[in-house]
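My questions all concern the structure below.
Complex shown without one protein chain; remaining protein chains in place.
Showing chain A:
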């Protein structure tokens, strides 16, 4: 809050000016503060802040609300023309519109050193984001060091020592996030997006065939082998202990059926099961078994929309993550998913890896997850959304300016009231907020020609 202000020397002897604010009292008002626990989807994040003399009072039922209140308080401070810190008398009663407000980072297409992950968790807290969706592994690399299957990263990471997340690294991320009221939801995306898994786990992936001979390449996870499900059971058992959040993201997107189709053993299996030529049924078969496995680990799960679109039988408490299509298409999808009674997350308009010239934060800001044709009950099923920063062209060299301040536009859409939509006002406030992030040491890129009183010093 006070940035680079040096300590003024012994303050004990100074008599407080009557108009000085000397104390911010924080009251946790419910018997269980949840201080030693983890934030959850159902956590109470509300708070009340009253700035008055001589003390300001922050009241929140849980620590999570208190954290948000502290951030708000820090943003109320401003400097007058002499550089002195001031705060106005203020009354705030606040709570988030949506309980799930997330950021997805992809540490498979490019390895992300821990430092940049932590710096962005810190920035998320300043923006009241509360979910870090860690898309930790994918086709290109497997940096997650599994204690049950260490070969996965030994063989699958870009480098087995310098480009992995050790158990200590993962613990650090989870605790750093927890202290900021942020949940860490890991994604282990299957059956597609798993090329790197096959390097350390033979027989996990489907061998593709050209004619009657194996081609040497591999496709999605092999859904017909018992060993696959033995592996998944052990793997997700570990995941459920390493990641304390109540949910895991199981992926399920973009499954290419070509390799399955080419494999004679799978063809035989399809016949035996009576699936005909409908490989969506095979995908469904796999996903259902996977969901059952994960359920035994007592976790809830989120899946990408394809799993819903392909007619897989899902448990009623599944969260569907919408990411595809143009505006019309994703609005239709939101309507479909919610009319089937599922909780839903929206990401489509918030793919921040998509960049363009100009002030594209405005399009991001305007998108509203409840903007679709549906009943009130349907709209209640929208639990929030996530800004996604896919990693094909992103690593620590350009992650932070690409994410911020555009993600801040998503943050306001997910926290604030539905009718906060004035773009011009948002521009003014976001400009100030952007300069604040810069002053705090985060290279949030500019919105337009202008300046910050304290420019970025880091290079």
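Here is the rule we use: a residue touches a chain if its C-beta (ideal position, glycine included) is under 8 Å from a C-beta of that chain, and two chains touch if they have at least 3 such contacts; residues count from 1.
Here, contacts and distances are computed from a predicted model.
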* Structure fact -> Complex minus one chain; that chain's UniProt name from "NADH-ubiquinone oxidoreductase chain 2", "Beta-hexosaminidase", "Translation initiation factor eIF2B subunit alpha" or "Dynein light chain roadblock" is "Beta-hexosaminidase"
* **Residue of A:53, A:162 or A:258 in touch with the missing chain, whole complex considered** => A:162
* Among A:37, A:300, A:363 or A:443, choose the residue that contacts the chain missing from this document, as touch is defined above. => A:443
* **chain A residues touching the omitted chain (full complex)** => 109-111, 113, 115-116, 119-120, 140-141, 158-160, 162-163, 354-358, 391-402, 438, 442-451, 453, 455-459
